[in-house]
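Take a look at this one; I'll ask things after.
A single protein chain has been omitted; all remaining protein chains appear in their positions.
The block that comes next holds chain A.
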Amino acid sequence: MESNQAKNSLLSSHDNIQRTQYPYVTGTSVVALKYKDGILMASDMGGSYGSTLRYKSVERLKPIGKHSLLGASGELSDFQEILRYLDELILYDNMWDDGNSLGPKEVHNYLTRVMYNRRNKFDPLWNTLVLGGVKKGQKYLGMVSMIGVNFEDDHVATGFGNHLARPILRDEWREDLTFEEGVKLLEKCMRVLLYRDRSAVNKLQIAKITEEGVTISQPYSLKTFWGFSAFQNPTVGAEGSW
C-alpha cells in the first residue's frame, strides 16, 4: 500500500497533472487587415521571457497549407505545438489527393475547436491566433483567443494591438486598400505599438496572402523618432500620476 502511494507520486498519476498556469516566452501583438487582393499581416520578432526581451528573431507569421496564413501572439512554445497540429492536419488533407483542400475558414474553425477544447481541460494553449486567407476569391480574416473566443472581421489585432492599433484601423481602413496603402497602414500601427508597448521590438515582418499564395517579407526595422517632448518628460501635464 505504502509503496503504491510512493509509486503514484513519483510517476505523477492522473490526479496531479501540472497545467499551463502562465506563459513563459511570449510574443506581443499581431495586426492584420483585409486589402484589395487578400490579407496583410504584421508582427514583430521579439520573444519576451517575462519582461526580459530574450529573443529577437522569432518568426510569428507562418503559412498553413495553400490558402491560409497564421499569426500568433502569446506563449511561443504553445504556438510551435499548434504548428505541429496544423502540419499534420494539412499533411493528411493533402494525402487525400482528391482536389479538395482545407481553406482558411476550415482551419480557423479547427483552431477554435482546439483552443476551446484545451481551455475546457483547464490546460489552455496560451495564445491569441490570427488566421487570414483567400480561397476561391473569398477573403477570410478571423481571430481565436486562448479561451476559444472567436470572430471574423475586416481588420484584427491581438493583445496591445487591440487597444492601440484597432482605433487607427477603424479610422483608416477601407475595403479597397491597395497593397502599398495596406502596408503603410500596418506600419503606422506597428510604429505606435513600438513606441507604447514595452515588449515590442523594432524588427518586424509583414506577410501577404492572395489567391497566388503566401509571401513573408524579410525582417526589417521602422524609422523612429524618439525626440518628442512627451517621450522626454512623460509626466509633464499629468501631475499626480506617475
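To be clear about the criterion, contacts are C-beta pairs under 8 Å (C-beta built on N, C-alpha and C of every residue); 3 or more make two chains touch, one makes a residue touch a chain; residues count from 1.
Assume contacts and distances are computed from a predicted model.
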UniProt names the one chain left off this complex as which of "Proteasome subunit alpha type", "RRP4 S1 domain-containing protein", "ASTRA-associated protein 1" or "Ubiquitin-like-conjugating enzyme ATG10"?
-> "Proteasome subunit alpha type"
Who touches the missing chain here, A:Tyr24, A:Tyr55, A:Tyr110 or A:Phe179?
-> A:Tyr110
Residue of A:Asp15, A:Asp98 or A:Glu239 touching the missing chain in the full complex | A:Asp98
Go through chain A and note every residue touching the omitted chain.
-> 96, 98-100, 102-103, 105-106, 109-110, 113, 136
